[in-house]
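Note that this complex is displayed minus one protein chain, with the remaining chains in position.
Note that the chains take the letters A and B in the order they are written out, and that residue 1 is the start of every chain.
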Amino acid sequence: MTQELARRSISENLSRWGKVLLGVILAAFLLGYPFVFTGPFPQHLMIRIFLFAALAQAWNILGGYCGQISLGHAVFFGIGAYTSTILLIYWHLSPWLGMVVGVLLSLVATLLIGYPTFRLAGHYFAIATIAVGEIARVLVTNWPFAGGAVGLYVPLLPEGLRTFEFHTTKVPYYYISLLLLLAVTTTTWFLERSRAGYYFRAIKADPDAARSLGIPIHRYKLLALAISGAFTAMGGTFYAQYVLYIDPESVLPLMLSVIICLVAVLGGVGTLWGPILGALVLIPLSEGTRVYLAGMGGAGRAFDLIVYGALIVLMSVFEPTGLIGLWRRIQRALEVRVSYARLAAARRGEQTVRGPGSQ
Amino acid sequence: MILLQSVVNGVLLGLVYALIAAGLSLIFGLMEIVNFAHGQFLMLAMYGAYWLAVLYGVDPLFSLPLWTIVLFLLGVATYWLIIARVLRAPMLAQIFSTFGLGVFLQSLAQFFWSPDFRLVPSPLVKGRIEILGLFVGIPELVASLGAVIAFALLYLFVTRTETGRALQATSEDREAAALVGIDSHRMFALGWGIGLACVGIAGVLLSNFYYIFPEVGFPFALIAYVAVALGGFGSIPGAFVAGIIIGLVEVLSGLLIGPAYKYLFVFLVYLIVVFTRPQGLFGRY
Partner (left out) sequence: MRGTFRRYRWLVLAALLSGLVIPAQLGAGPVTEIKIGAVYPLTGALASTAKLSKDGIDFAVDIINNRYDLALPLAKSEGLPNLGGAKIRVIFGDTQGSPETGRAETERLITGEKVVAVVGAYQSAVTATASMAAERLGVPFLNPDSTSPTLIQRGFKWFFRATPDDDIMSKNFFDFLKDLEKKKGIKVRTVALVCENTLWGTDVCKFERKYAKEYGYEVVTEMLYPARSTDLTSEVQRLKAARPDVVFMASYISDAILYTQTMKKLDFNTQAILAMDAGHVDPAFLKTVGKDGNYIFSREVFSADLGQRKPIVRIVNDMFKKRYGYDLEGTSARSFTAMFVLADAINRAGSTEPSALRRALLETYLTSDKIIMPWGGVRFDPANGQNVLGRGIIVQIQDLKYWTVWPWHLASRDVIWPMPTWRERK
């Protein structure tokens, strides 16, 4: 109910032109960013934000909308990264095709993983996903064909869109990651409005009720996992082509699964903008604390992580719905002010104040 | 002989896992919250034992009661400061409140005590004994005996005392317990206290033979999560049995199949058990 109110208030306050203007400004900013910030570091930062926003958004489809909390999404990321790299190394297949194969393989994996694990509820499911992730990591670590613990170097090829490798510039990586984020966000947007999205939320709210309503919950959970896993695999291929080196410790660790989930949670699960907001805040925060705080009290003192940990606690305690919740709270506060202003204006018999969007 | 030796090692190791898992399981049984900072509390207890031993020459064996109480108080404080505020929050916020606490504590430890590895200098319990050609480390033996005693006390407390029964009633049905006048907040705080006291005991006993550094808790906690889920969330006997199973699986698969795969089998056993019994071995579901 309050969500509905908040949404309506946005559309009320922003006139249509205001919205269009905002959209244009945002698009111009995103498209122009790499030309304004030409250094590799700001570009790297943005690429990381896009990548993690996309991963968190993909996670959000399963975890946020469907309510199945996975702490093993690194598996799909790893499948994407390893499939394209192995195909490239052994069969010289273009990473773009590798990405497609990776997605297909991750779909197979979602079936294999999802089928048994979806019988589990709540924490049993979450720990089962941890178990699956760790098993995958151990297997790859001991699999010489996939490079084992040594990992795989992506062969250095002439740069270009065809080879999916760029050595002199990060700009193409920037747009590809932006595209990935757009794709997964658009998918989420459609899902939100589709029957499947409605079913997802019903399963999250009350699986038993959903079942009694005749929703085939098992099938829809699998669907959510499949979509989620497919996009995560794409992220994996992107990572491999971006960093050009993969090993089990960097593409399959438990910590990666946790961070993907953390980004979504901090932003606000089950919302379209939550994961993006989460990445926008969390990634610069972790990079920023590393750069600016790591030196405090002497390097190696982990001062940055102290701040990071404390922030996570404060956030979960005081704003458990995530940054989106915080944003809505601010909005509501503004709302109250606006309505007070309206009231005052009406009393003075002046023209009605139309809200900040139209000024 | 080697097999028998491994079984002994596995049981000894498993008992320590079990004690760490017990606290976790108790907390979960009460309020369905997984404490993701469990490993970091283990680390704090280990450092506590270490510093008392180094600075004041108090052997871990004697500082055991002190750290049990301190960890108990820490648990109560954690409950009132953090957990009580997220009780009604979504499961994810609960996960990350404790996860964040874990990151915070671990980095704090690194900040104050540096990332160096430490070992309690010549504790009272040390050395090994040999029984019929089987070697048993005395500190390990003491640790597992401590775990068994702690388990027995915990079990007696929960089943035989008034407070323990109230605790049990709360974990079974919060509303019904509230109706008969049990303050669920107090019970939860007590649960956190006891849960962390268990991990405190485990930490101090572990410090007799295990190295200490800020990240020491993580692998133990990871195994404890698996043990808790394997035994059934909330079941104390479940944690006990599951801990021993995991200890045995780890040691035996390492011996018979290959060290590289030992954790794979730990996780595999968990999956097999929950797929056939989704509520874990002893879970109520």
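As a convention for this text, contacts are C-beta pairs under 8 Å (C-beta built on N, C-alpha and C of every residue); 3 or more make two chains touch, one makes a residue touch a chain.
Just so it is clear, the model here is predicted, and its values are computed rather than measured.
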item: Residue of B:L24, B:L108, B:A147 or B:V251 touching the missing chain in the full complex; value: B:V251
item: Hidden-chain contact residue, picked from the options A:A74, A:L88, A:L120 or A:V138; value: A:V138
item: Interface with the undisplayed chain - residues on chain A; value: 39-41, 44, 48, 138, 141-142, 148-151, 153, 167-168, 239, 243-245, 247, 249-250, 287, 290-291, 294-295, 299-302, 304-305
item: Missing-partner contacts on chain B, residue numbers; value: 2, 5-6, 9-10, 13, 107, 110, 114-119, 121, 128, 130, 135, 137, 140, 209-211, 213, 215, 219-220, 223, 247, 250-255, 258-260, 262-263
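The criterion applied here is as follows: only the chains that are shown with their structure count from here on.
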item: Centroid spacing, where centroids are CA-atom means, of chain A and chain B in whole angstrom; value: 33
item: Contact footprint of chain A on chain B as seen in their complex; value: 28, 32, 34, 82, 85-86, 89-97, 99-108, 110-111, 114-115, 214, 222, 225-226, 229, 233, 260-261, 263-264, 267-268, 270-271, 274-275, 278-280
item: Contacting residues of chain A [partner chain B, same complex]; value: 63, 69, 116, 119-124, 126-128, 130-132, 134-135, 138-139, 141-142, 254, 258, 261-262, 265-266, 269, 297, 300-306, 308-318, 320-321
